[in-house]
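Below you'll find the structure I mean.
Of the protein chains in this complex, one is absent; all others appear in place.
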Amino acid sequence: MADDTKAGYTRDELMIVEAARQLRSGQSCFVGIGMPSLAANLARLTHASEIILIYESGTIGAKPAVLPLSIGDQELAETADAVVSVPEIFTYWLQGGRINIGFLGAAQIDRYANINTTVIGGDGYHHPKVRLPGAGGAPEIATSCGEVFILLRQNSKSFVDKLDFITSVGHLDGGNARQRIGMPGRGPTRIITDLGILEPHPESRELMLTRIHPGVTVDEVLAATGWPLKVSEHLQQTEPPSQHYLDVMRDLQQRTAKAHAGGR
Amino acid sequence: MADDTKAGYTRDELMIVEAARQLRSGQSCFVGIGMPSLAANLARLTHASEIILIYESGTIGAKPAVLPLSIGDQELAETADAVVSVPEIFTYWLQGGRINIGFLGAAQIDRYANINTTVIGGDGYHHPKVRLPGAGGAPEIATSCGEVFILLRQNSKSFVDKLDFITSVGHLDGGNARQRIGMPGRGPTRIITDLGILEPHPESRELMLTRIHPGVTVDEVLAATGWPLKVSEHLQQTEPPSQHYLDVMRDLQQRTAKAHAGGR
Amino acid sequence: MAQFMPLADAIATHVHDGDTLAMEGFTHLIPHAAGHELIRQQKQELTVMRMTPDIIYDQLIGMGLVRKLVFSWGGNPGVGSLHRFRDAVEKEWPRALELEEHSHAGMACAYQAGASGLPFAVLRGYAGTDMPHYNPNIKRISCPFTGEQLAAVPAHRPDVAVIHAQKADRAGNVLITGIQGVQKEVVLGAKRAIVTVEEKVDDLGAGFNAIVLPHWVIAAVCVVPFGAHPSYAQGYYKRDNAFYTEWDDISRTRESFLAWIADYITGTRDHAGFMAKFNAAHSDKERSNG
Partner (left out) sequence: MAQFMPLADAIATHVHDGDTLAMEGFTHLIPHAAGHELIRQQKQELTVMRMTPDIIYDQLIGMGLVRKLVFSWGGNPGVGSLHRFRDAVEKEWPRALELEEHSHAGMACAYQAGASGLPFAVLRGYAGTDMPHYNPNIKRISCPFTGEQLAAVPAHRPDVAVIHAQKADRAGNVLITGIQGVQKEVVLGAKRAIVTVEEKVDDLGAGFNAIVLPHWVIAAVCVVPFGAHPSYAQGYYKRDNAFYTEWDDISRTRESFLAWIADYITGTRDHAGFMAKFNAAHSDKERSNG
């Protein structure tokens, strides 16, 4: 975990706020549990009150007062505009092209934003060192959403030269590879980390560092990346998070902790 | 329409009662509007109280107090165990193999119980003399139900040597033709008419007259059939309808007429 | 995002000459008011699709607005023939009508494929029938695992879907209650969707698992009371079975059909005008019959 900075917020907090700031009212957003859910709900509680949150449990337009601990929490069902079956959410809504933004995490990511959530190390798929949970909804989120945001702490274990397994496709081997294999969505358009933001080059689709967070150096980002990361000629600095966003986020996290503590 | 007989019932009434008697409690039955609906509800109100009626509007386990005038009457929705979408009824329930009995009518039928509800006469499909409503649910009812009962007044216009159009398949050109093209259901197992009952020969699948209604002669049936109809060596006579069945049926029809008269 | 607007504006804005249009409703919730408005606005060269083209399409066909019909059952439910449809097919009046003919299962699966963003649907159907001989949009496909031969139909992706529903809330979320037909599929498979509703409410009062179409998949919501008449709206009014029977007479001749349209559709300004005229005429009739 990143340390508290003098600025009064952690790098994780900056990462979440920055992810939230990428979202806009009116967008439909396919959200997983954890950081993506925190970022999307932060956006909903600040500048993007009309954002539409969709969870793969079939809850469409969920407006949870506290963050869900599972993808199918009753809080999601109780606040949703509609609850549909899991097959329907994947066919009519995701594959049907109704989702603007898909939010993904990953265990590993490569320079073309392909991701691995399946196995790491050992002797390949059948005898891995670490067996991860697997694909979940990610392969088709990566395929069918209008665009994909990836939210991931940056270090050389997660940002790797070569994936142990391609679970979900980013830009494959770059260029127009997605179009070539018939993928409707634009794929990952930004990788939001605790150090900065990476975006695919418009032609090669190789990830470039386009923004860097306050207090982070380019060398630090390069050291946290398992390939020779390209840096944009127009590298910009991320806006620090406003106190309002920090307050809303921390309040949401506290409400969540309180609500789930009395679980039994 | 058939005349009243001395027996105190019409041939149409006998046809309906005979169709009802073919059904059993616990069977799931895919029902269309008109005579099949009357027969199936008569069965439900007499010996087969636990029969499960399914209408293509998505109403499963409907128990209408009066007969529906359309396949999607509110009476069906209000009395059903479940109301599902039209795609679901055709995929999960019909194609899913959940229906024991499908009830069909027809404009024309041939000796292998193939049926036509599309076009008659004229210059073929594109310039017919009579344009009929078309297929509706019939082709897949004929394909996927455990077995199919066909309910149809018998005359040489409807029982024809050659169909103008094959809308739904019975036994095609006979023998094991259904199995050959991969149809899961057994197809039409009985044709219930106002003159008798026709059943497919166990091997050739050509329809044979196996039962004849009281007061009907074999010559009369042969004259009402547009091909040289085979007659079973073991031809039997249909049981006359009991007064109880006639009473229940007439009461249902009266209730229906009364309910729908005050329509506006 | 759903915008509330008068029905005339929704039709004018979202339906163009030459569009492919699907107005669905399975006996229940048939969007008749929207059909009437198409006639008032004389939309031309339409391709119309519908599982059960009943009175609503008989009217469009009789007025010559339809170039092509994609369908699976074309009758007057519980009554008999659709005379305008038959006249178009049998006599090419007022114009020839191109047909693309499916089974109900084929249509339902094609709508599902449209909603699912797939180019085609697979079903076990049509085998042995004459239907594929006349419809090139019915093909065979092999299961890559078992080799079983199945049918394939292309997805239905209409330009415009039109449905009727009971309620919309202020945001434009729409609730359908009762027999739901293929309405969700046609809305999600279409490029634009117009929904007419009985009323606008503060709160849909929808329980878990109710059929709610979120506002952001709908282009226009129009409040049109009795918008499904002579079809019905569960919880609002019953099916006008008598009118389905009357339609058999009205539509039987070209003259009586055109007179009825002139009187009731082009002779009224909107659906409220239609309903007022219709109710007045039919209460007179009942009196004269009484």
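As written, the chain order gives the labels A, B and C, with residue 1 at the start of each chain.
We take it that a residue touches a chain if its C-beta (ideal position, glycine included) is under 8 Å from a C-beta of that chain, and two chains touch if they have at least 3 such contacts.
Since the model is a prediction, treat every value here as computed from it, not as a measurement.
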item: Of A:Ser25, A:Ser49 or A:Ser70, the one touching the omitted chain in the full complex; value: A:Ser70
item: Full-complex contact with the absent chain, from A:Gln27, A:Gln108, A:Ser144 or A:Thr193; value: A:Ser144
item: Option touching the unshown chain, where B:Gly34, B:Gly61 or B:Gly146 are the choices; value: B:Gly61
item: Among C:Ser81, C:Ser103, C:Thr177 or C:Thr196, the residue in touch with the chain that has been omitted; value: C:Thr177
item: On chain A, residues whose C-beta touches the chain left out of the figure; value: 33-34, 56-59, 69-74, 76-77, 83-87, 90-91, 94-95, 114, 118, 122, 125-131, 133-140, 143-144, 165-169, 172, 177-178, 181-184, 260, 263-264
item: Those residues of chain C which, in the complete complex, touch the missing chain; value: 117-120, 122-124, 137, 139-141, 143-146, 148, 150, 152, 154, 176-178, 180, 207-211, 234
item: Touching residues on chain B - with respect to the absent chain; value: 26, 28, 52, 60-61, 77, 81-83, 91-93, 95-98, 144, 184
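As a working rule, only the chains that are shown with their structure count from here on.
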Leaving out chain C, the still-touching groups: A | B
item: Most widely separated chain from chain B, with each centre as the mean of CA atoms; value: A
item: Centre-of-Cα separation between chain C and chain A, whole angstrom; value: 41
item: Mean-CA-position distance for chain B and chain A (Å); value: 57
item: Sites on chain A at which at least two other chains make contact; value: none
item: Multi-chain contact residues (two or more partners), chain C; value: 112, 184-185
